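A single protein chain has been omitted from the complex, and every remaining protein chain is retained in its original position.
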């Protein structure tokens, strides 16, 4: 090769490497964005959570879709009257098993995460809350992300709450009902804390089970 | 340096950077391969799991070694008659604490992971299964991986189940026996679901404890 050709080849290689490093940085940015969300959830830091969303971001929770930052804010807004660390409220959200895939143009991404959480109120807490006793919860997120001005934000936070179990009973004998929250029956503004839209399908929950669809193909066979 | 020397130096640097980016991509591919395996395990998606293995891959489980895709398939094949999400079956596999090391030639790799799982049957499920009640389980994987045609596959899935505990009892008072599974006493085909080989050492289990050997040296001292 002539020096000019060598330089042209190097430029192409460096460009491609820059893209690859960028994808790896994107993955790290997105997985930690979600983990930070998890730490905020622990302590009911709702303003910080709303700020993780894009302006047109949305939240899927139970059978409801909350649209835009306004909808997201309404959903988290005044959860049980708790904001910030509160005496006798345990709410540890363990987020793990991250699978993040970035689109070729590096402008959008998808992420799957598992959450396992312990929620409850200590018996020494005098003020009543809407949080019932102590329970375990498990679920799966399948989220969308968008990069705006170089910053990754949540485009769609899609939480699939799959099971809850009272600590005293365990998942083998848990009540066949949701704890602490209920599927939505009305939209906003009829329900002042309701979603903008109800999902067409009914909310399914333990002991019903289902597969939260994977955003990715099989890693070896490539089958969807 | 002359321009030629400059170009030669740049080429070497770009080559080395390409290798380093490749290793980082390998680590991400392998850790998500394992996490995807975990999500498949949740829902008893055994064909998808078998497809994660290399043709000559193997699975170590309890005191048995299952060889080749055929052996792996036999091991997962008809587990308790369950396949896919099933009413009243909870089987959440939390995979975490990934430590992946890629060989210098980027053709093989090793990975350590922890698993913590909750397994059980809801009391409302009418059909009987072989799954007893509700229990916790903990264990450590020390796996081998191989890259074939640019795709990372499982070469050896080595699960070290270290403890189980009935939900009602906890690990302080758990039965001194395995739940749901038993160490193998015969190989295939004498045991139609048995392993191809029995490990020479007997299966050890809580309240016995042992160290699952680390595939890596100490990160600071370098001692094995």
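Lettered A and B in written order, each chain numbered from 1.
The definition used in the following text is that a residue touches a chain if its C-beta (ideal position, glycine included) is under 8 Å from a C-beta of that chain, and two chains touch if they have at least 3 such contacts.
Everything numeric in this text was worked out from a predicted model, so none of it was measured.
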Note = Which of A:59, A:72, A:121 or A:140 touches the missing chain? It is A:121
Message = With the missing chain put back, one of A:18, A:185 or A:221 would touch it. Which one?
response = A:18
Ask   = Which one touches the absent chain: B:47, B:138 or B:183?
value = B:138
Inquiry  = Residue by residue, what part of chain B touches the chain that was omitted?
reply    = 3, 6-7, 10, 13-14, 17, 20-21, 24, 27, 94, 96-99, 112, 114, 116, 136, 138, 140, 163, 170-174, 176, 206-211, 214, 216, 218-221, 223
Note = Note that chain A touches the chain not displayed via residues 3-4, 7, 10-11, 14, 17-18, 21, 24-25, 28-29, 32-33, 35-36, 38-39, 43, 45, 48, 51-52, 84-90, 92, 94-96, 118, 120-125, 133-134, 151-153, 167-168
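In this text, only the chains that are shown with their structure count from here on.
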Task = Express in whole angstrom the distance between the two chain centres, defined as the mean CA positions of chain A and chain B.
result = 26
